[in-house]
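The complex appears here without one of its protein chains, the remainder shown in place.
On to chain A.
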Amino acid sequence: MELAASARCGIKMLQLVQPPAMQALLQMQSQQLRHRQTKHWNPKFKKLRAQKFVKLDLPNFHEKPGDLTQEEIRSRLKERGVLPPRPWLERPFHISCTGGIFEAYVPPEGDGKKSFISSVGAKQKLEFLEKKSKSVMAVRKIRSYEEEFSTDDFASEAQDIYIAAHNQMAAKNKHQLREFVTERCYPEMMHNVRDKTIHWRFLQSLEPPRLVHARVTDIVSKENLYAQVTVRFHTQQMLAIYDRFGRLMHGSEILAKDVLEYVVFEKHISNEYGKWRLHDKIIPDWLPAKEPAPITYRVIEEPEEAMELLAEGDKKLEAGAEKQNPEHLDNIESGAAVEAVNENKAAKSTTASPSI
């Protein structure tokens, strides 16, 4: 009875069920019947066995670390069992020098030639008087730490430091240079000198060097004092810069140039072993733009928006100066050692400027 019922049911099913579905049903039955015992049940190995080449993971030698996403780096580190590198959280800083000039000396325009009677001249005079008293105080403070400090003797001492620093730079003695130059100044001196040959000579001093400005400030704590002294140099120098192949890039071996400079020297006076070192050079706003390098170069066109922004920034910076220097941008692009070493020459003029 039961048998007959099931048979009837089966026939019904065969009649009702659509052909594709039935095929699947039949396949299911065939999968169940496995006669060969040597064949793996997973078909992927069949494909691998049939392949002619054994696959190899070739490394990508031209992969840059920036190309990988965070997730990819993570998975790769995990795969190789490496701990991720510790993020670098330390911030290095120097306490043997300051990071700039405080209350920078502003060289008078035209080297103090402006008339007393004109409004500009009168203003300058007033400012000088104000700053002079501060300088006197600062010199007194320096003297309390360094007893034999005198404004007259220091100027000649500063000139020795100045000459030594430049000679060491030209000779590329980076270790000896550090004795004459602060850590802030060092990268500015050594930038771009690596594959150049620099011939620099100090010919003579046209006017005796003179101390024009002095300041003392404390940083972090009250006892931690730094002294900065600005010295005016009016000298004659020779500068020739050769490129890697010995071809003259800038300057001349036979040309002596008059150089007027305001150089800042710094000393960590609370440090018993502190030394006077070259710190910075003052380049006034009114200085005319440097003449561009005498080579042909390509002006890389920047998108308009960026240019506009730059121009605005320039305006803000040079609020005091009447002229903008369009060559300034080009100079940066020409980017040679000329830039770095050009600072040797600040301005040329011969009249006296007020001193302490």
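The definition used in the following text is that contacts are C-beta pairs under 8 Å (C-beta built on N, C-alpha and C of every residue); 3 or more make two chains touch, one makes a residue touch a chain; residues count from 1.
Rule of thumb we're sticking to: contacts and distances are computed from a predicted model.
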Hidden chain of the complex, named as in its UniProt record, picked from "Dynactin subunit 4", "Large ribosomal subunit protein uL22m", "Fuzzy planar cell polarity protein" or "General transcription factor IIH subunit 4": "Large ribosomal subunit protein uL22m"
Per the touch definition above, residue among A:161, A:214, A:249 or A:264 touching the missing chain: A:249
Among A:34, A:52, A:91 or A:222, residue touching the chain not depicted: A:52
Interface with the undisplayed chain - residues on chain A: 51-56, 58-59, 61-62, 80-83, 195-197, 199, 240, 242-249, 295-298, 335-336
